[in-house]
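A protein chain is absent from this complex, but the other protein chains hold their places.
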Amino acid sequence: MKTVFPLSIAAAMALALTPAMAQKTASQGIDEYRAMLADGNPAELFEAKGEDLWKKARGPKNASLEKCDLGKGPGVVKGVFVELPRFFADTQRVQDLESRLASCMEMLQGFNAAEIAKTPFGRGEMANVTSLATWVSAESKGLKFNLSQSHTQEKTFYEVGKRLFFQRGGTHDFSCASCHGEEGKRIRLQDLPILTKSPGDGLGFAAWPAYRVSNGQMWSMQLRLNDCYRQQRFPYPGFGSDATIALSTYLGVNAKGAASIAPAIKR
Amino acid sequence: MQTRRETLKQSAVLAGLLAAAGFPGFAMAAFNKAGFDAKSVQDATKAFGASSLAESKDVTIIAPDIAENGAVVPMGASTSLPGVKQLLILVEKNPSTLVAAFNVNDAVDANFSTRAKMGQSSDVYAVAIMADGKALWAKKEVKVTLGGCGG
Amino acid sequence: MKKNTLFVLTGLATALLLAGCATGPSVAELNALTNQIVKSSFRDQSHVKLTRLTETDETNLACSEADVAGKPLDDKTARAIEAVNMKTIKWPSDGKFIGDWKEGEKIAQSGRGLTWSDSATMESGGNCYNCHQIDKKEISYGTIGPSLYNYGKIRGVSDPASPASKAMVEYTWGKIWNAKAYNACSNMPRAGHMGILNETQVRHIVGLLLDPKSPVNQ
Partner (left out) sequence: MSDPMRIRAQATGGKATVRVLMSHEMESGQRKDAAGKTVPAWFIQEVTATLNGKQVLSAEWGPAVAKNPFMQFNIKSAKAGDKVAVTWKDNKGETRTDEATVS
């Protein structure tokens, strides 16, 4: 009979649950749970959908996205994910993957990018942007983050992103750094990646888009940031807004050298 | 169509067994509604025609000690025993205990995995429904914790 | 897409380029640009208003700036911030510091309230377990703050009503009401001062930490 789960699981399961070891066992138990889920990530369903959406002629102009320039030239998908956000000459703007996809959907397919930005996550064309981002990210699996800082706007966005990362506010005085400023911390049982430097391969910025098992939804980086801000008790960050892209630039530059595991699976 | 016919055939056999075991009036249906409506491990296995329940070390349940989220909990049931008709996966404290029932035949290993929802910490069961009417089980406790901010 | 934002940004960036010469924009220019971007990027949602960011107080502004600079506040500024926050602490109106630890446990468990997806009228939770170990039975706790298990016991509080315990009881109340009164740039929210928890809830949390019968002190 083929072993279904990694051997480490069997080892973890063999450990006795004694009160003195309860804490250690709890985190081992969580690791075991995550390992069991890693094989068979429903993100694959969204990845397949994204690839289909990229190749299919759609929108008012009945065109595919195959000529979309995500930073490495029209139609190049492999490797772009680990270099975004970056400056784009045609929009004169630093863009992340999702805002760039929306631009391509407007320029090539005739969709209205501003309308897409207003659509709630998980609905209509916004859901399609998420699926597309899932597929594009998967095409860079294992590659290391390496964002450009050569354009002035890229540098400026990094500096603005840094200020946003440390911005305390809201009813709880939280900033991103409240949770992600130190190494080895966690909320409840959830490990928190440090984001002021590279937290390592497949952690933090290198782990989104991810499938969230808690709600069965595919979460893009824009939604990840949106929900961080919600839990920070901050007001609502617009989709593809300069703040979200500046913050992404800060996180992406800091992630330099970290290998991407996106699309990941998360709690 | 073949699928449908085979399922119906199985149900007919099942209904016959149930009648013999003292469950007259069991509706003949492709979907074992009584099994999936059952509120206990015992009632669910009865709905699959089992007349007795016993623990067995030859039946294996695979599940994590702790689930970070009850919405998705990996579970597997397997047995090396000959004469197994069905393998069931159950969560004792769910509103309805039965999660899934896999029919065993010569073409597949008696080893199936899926993922279940759990409303709270509970014992989870693998039950092998045997050809002789016995139901053999293994269980494991799974703790469901709150992984995130709880917001 | 988003023509307005784009216009503002390119306008500003161009201005910065002209003003900032080869070395790029100054710190003051970057701070101004960040404020501009915050205003154009965030919006009201439900009961959560943009003013939560644009009207943040001196305490947060000073601490954020120190964080960006990567060095802590100087002593004088820190003490001044602590003094301002100390003045905001509202002591119990009836002189009672210790509430029902069972209620305190429920408040400590809850991480809800004050987000744009929460009802505007709900009573908020304390978020305590997100960062602290408290009752040992709860294995799902965070580590951003120190463990509070045996909080009262370790500090020698065997009778919270005794004169010997007075200082510790008051400190505990004050810390929950406004953590920044004791540590200017603490990560801990100012639960009473910012209206996250009401007086009754703070009393229950103090009970959870200091009541000798609370599981925290077993």
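When the chains are written out, they are named A, B and C in that same order, and each has its own residue count from 1.
The criterion applied here is as follows: a contact is a pair of C-beta atoms (placed from the backbone, for glycine too) under 8 Å apart; a residue touches a chain by one contact, two chains touch by 3 or more.
All of these numbers come straight from a predicted model, not from anything done at the bench.
Contacts of the undisplayed chain with the visible chains, over the whole complex, involve A, B.
Residue-wise, the contact with the chain that is not shown comes from B:A71, picked out of B:A50, B:A71, B:I129 or B:V142. In the complete complex, the residue from B:T45, B:S113 or B:T145 that touches the missing chain is B:S113.
Considering the complete assembly, subunit A touches the hidden chain via residues 1-2, 4, 39-42, 44-45, 48-49, 211, 213, 216. Residue positions on subunit B in contact with the hidden chain: 2-3, 6-7, 10, 30-32, 35-36, 71-74, 76, 91, 94-96, 98-103, 105-109, 111-117, 119, in rising order.
What we mean here is this: only the chains that are shown with their structure count from here on.
The distance from the centre of subunit A to the centre of subunit C, with each centre set as the mean of the Cα atoms, comes to 27 Å.
Each chain gets a centre from the mean of its Cα atoms; for subunit A and subunit B, those two points are 37 Å apart. Rounded to whole angstrom units, the spacing between the C-alpha centres of subunit B and subunit C is 48.
For subunit C, residues touching at least two other chains, in rising order: 115, 127, 129-130, 139-140. Among all residues of subunit B, those that touch two or more other chains are 145-147, 149-151. Subunit A meets subunit B in the complex at residues 1, 4-5, 9, 12-13, 17, 25-26, 29-30, 32-34, 36-37, 187-190, 213-216, 230-231, 267. The touching residues of subunit C, when paired with subunit A in their complex, are 1-3, 5-6, 9-10, 13, 16-17, 24-25, 30-31, 33-34, 37-38, 40-45, 48-50, 52-53, 56, 59-60, 63-64, 67-68, 114-117, 127, 129-131, 139-144, 180, 187, 189-190, 194-196.
By the touch criterion stated above, subunit A contacts subunit C in their complex at residues 22-23, 26, 91-93, 99, 102-103, 106, 113-114, 117, 152-153, 155-156, 159-160, 162-164, 166-175, 177-179, 181-182, 184-189, 192, 229-231, 233-238, 240-244, 246.
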